[in-house]
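The other protein chains are all here in position, but one chain of the complex has been omitted.
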Amino acid sequence: MLEDLKQEVYDANMQLPKLDLVTFTWGNVSGIDREKGLFVIKPSGVDYEDLKPSDMVVVNLKGEVVEGDMNPSSDTPTHTVLYNAFPNIGGIVHTHSPWAVSFAEAGIDVPALGTTHADTFYGDVPVSDALTKTEIEEAYEENTGKVIVRTFKERQIDPEAVPAVLVRQHGPFSWGATPAKAVYNAKVLEVVAEMDYHALQLTRDDIKVPQYLLDKHYYRKHGKNAYYGQNNPKSQDHAK
Amino acid sequence: MLEDLKQEVYDANMQLPKLDLVTFTWGNVSGIDREKGLFVIKPSGVDYEDLKPSDMVVVNLKGEVVEGDMNPSSDTPTHTVLYNAFPNIGGIVHTHSPWAVSFAEAGIDVPALGTTHADTFYGDVPVSDALTKTEIEEAYEENTGKVIVRTFKERQIDPEAVPAVLVRQHGPFSWGATPAKAVYNAKVLEVVAEMDYHALQLTRDDIKVPQYLLDKHYYRKHGKNAYYGQNNPKSQDHAK
Amino acid sequence: MLEDLKQEVYDANMQLPKLDLVTFTWGNVSGIDREKGLFVIKPSGVDYEDLKPSDMVVVNLKGEVVEGDMNPSSDTPTHTVLYNAFPNIGGIVHTHSPWAVSFAEAGIDVPALGTTHADTFYGDVPVSDALTKTEIEEAYEENTGKVIVRTFKERQIDPEAVPAVLVRQHGPFSWGATPAKAVYNAKVLEVVAEMDYHALQLTRDDIKVPQYLLDKHYYRKHGKNAYYGQNNPKSQDHAK
Partner (left out) sequence: MLEDLKQEVYDANMQLPKLDLVTFTWGNVSGIDREKGLFVIKPSGVDYEDLKPSDMVVVNLKGEVVEGDMNPSSDTPTHTVLYNAFPNIGGIVHTHSPWAVSFAEAGIDVPALGTTHADTFYGDVPVSDALTKTEIEEAYEENTGKVIVRTFKERQIDPEAVPAVLVRQHGPFSWGATPAKAVYNAKVLEVVAEMDYHALQLTRDDIKVPQYLLDKHYYRKHGKNAYYGQNNPKSQDHAK
């Protein structure tokens, strides 16, 4: 069942240790088949070196296990909420990567301070509210998903333009059109969090980039006028 | 004598360089056979690449060498005190891992600022008092163990719920049900110390997590309602 | 066409991941044949592990592609401006190396604080002005080159004596007599940015090195009295 997607999700999971995004088993990737309404996710607490594509667990959009011998990631209810709320995303990543976690613990957005950020995130990566006592006790992982969705709604951020969030006191979630893209976004977030931390220690000036720089960099890589790389609509034009 | 335990302790010692927790020979792991009242510990000052399981030294709970051609770790008296004081622990680790040492030098607890911490440590990881001149001169390593025990008693911390300490001006000790678990806890401490350092530089706000978040995360992985991973009591329930 | 230069530029590009200067595809190296007036540059957005010497794209000094199946780096117009403005340089590197980017985001020169810096850079490595809205919208990459050139002119810095710059809100460009030398300078910049960051956090004193130390270190390695290494004019003299 969904063998190709299992392989894809397995491959994306295996990128996490390779990109220095996880310690021990602290990370998970899922990917969705939108037509079937099913997603595939890493099993809970399994070492990366022991992981096999066939270990991936198949879950429906109610968060119920449909296939798989192992328990899915304990964060499965969070993934379920996000797939339901963000209909265009194809993969989700959660890690405890240390720079992003530091901002999540401090309760501070990862601000857009440069083009490294703007190439991937069209504005600050927001930190969510903390979950309340009731939210934690009643349905912790599900409410983690809900607080993410609420953050994007309240701050009117488009989750496709800013494909990551910091859950306060917890850590980053990211997403993308595919599981591999979601992993890419998780790494970019970690790298820009590191750069931003040091920039913020160097100066107290307001160093946020202006909107027109965000526009330039984001649309260089996204949308119908994108020209970065080999396959974007205007790549050939830019190359002249 | 205790060949299986020697292998287990050897394996746990060899995890220290693999997890970037030691420079040169600055770390040691021990493990105890509670029925026999004997523990096994790394020899003093031996390079990790030269270490063999048969080099492990067997010591009784008075701190006397029972078997072994080499001298045990110079920290053996500290391990002895901890095994006597904390009757449920099965393994102990000491390292000079740099982030944890920085907090020990600064004399600051590693505070519980996020879920990465709360998954393993049910509250702040305490820093001990400094040893007095007399304590250092009379029985330095034994008194290092005693100041750890005193710290947990005075601050009423359960050493099974917070399985690590920072000895002030020195560095971390951690423990666990097995030598491998103690190494795991040593790594978690190092990772959260790194995250906490950066969070504390980013903000002056009070960012300690609330008690109910500690409760949620700690009991997700520990005790009769634990549901993280494949083998905890409620893993299947959570997976639905 | 230009097969030797393509190999040389390919080799220099492959040094970037080896020297920990790039994440993903975020870096590019070019090299010029001054007699032919043509330069060779990495294609846009190609993974380093997939890169081949024959993928290198040949471009003329108007920035037009002369040979190559792939699109050149999107930063090609910046390289074009620099080759035209700085007639003695033979190679150019652009990366998003994290320490240098942190200074670029903070808008702070990498100051000359020690001999590590002075051996390569004869003074502070300047940060450019930010590009204006018009400069970004009209010809972003070309204007990036122009703001670099303007920075060196206005501050009367010799681009051969200080072979690197931080483009504000973006990141470092470096150059040198050859593509390999330009990569060397990119790595030196990253290393001194890291050292300088920590020195600047340790003290508020004015710790810039005096001019005579800059002179000593720079001319130890450059010019007709250089004596460092095996092949400089005065190497044998210094060795006595």
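A, B and C are the chain letters, set down in written order, and residue numbers restart from 1 in every chain.
Convention: contacts are C-beta pairs under 8 Å (C-beta built on N, C-alpha and C of every residue); 3 or more make two chains touch, one makes a residue touch a chain.
What you see is a predicted model; the values in this text were computed from it and never measured.
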item: Contact list for the unshown chain, restricted to visible chains; value: B, C
item: Identified contact with the non-displayed chain, of B:A12, B:A104, B:I157 or B:L213; value: B:A104
item: Residue in contact with the excluded chain [from B:W26, B:Y48 or B:Y219]; value: B:W26
item: Per the touch definition above, residue among B:V46, B:L61, B:V149 or B:A226 touching the missing chain; value: B:V46
item: Absent-chain interface as seen on subunit B, which is shown; value: 23-24, 26, 43-46, 63-65, 70-72, 74, 76, 96, 98-99, 101-108, 130-131, 133, 136-137, 140, 169-171, 197, 200-201
item: Those residues of subunit C which, in the complete complex, touch the missing chain; value: 113-116, 184, 187-188, 191, 194-196, 198-199, 201-203, 205, 207, 209-210, 212-213, 216, 220, 227-230, 235-236, 238-240
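Methods note: only the chains that are shown with their structure count from here on.
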item: Topology of the chain contact graph, where touching chains are joined (line, ring, star, complete, other); value: line
item: Furthest chain, CA centroid comparison against subunit B; value: C
item: Fitted rotation between subunit A and its twin subunit B in degrees, CA, nearest 5; value: 90
item: Euclidean distance of C-alpha centroids - subunit B vs subunit C, Å; value: 46
item: Distance between the centres, which are taken as Cα means, of subunit C and subunit A, whole angstrom; value: 33
item: Contacts with 2+ other chains: residues of subunit C; value: none
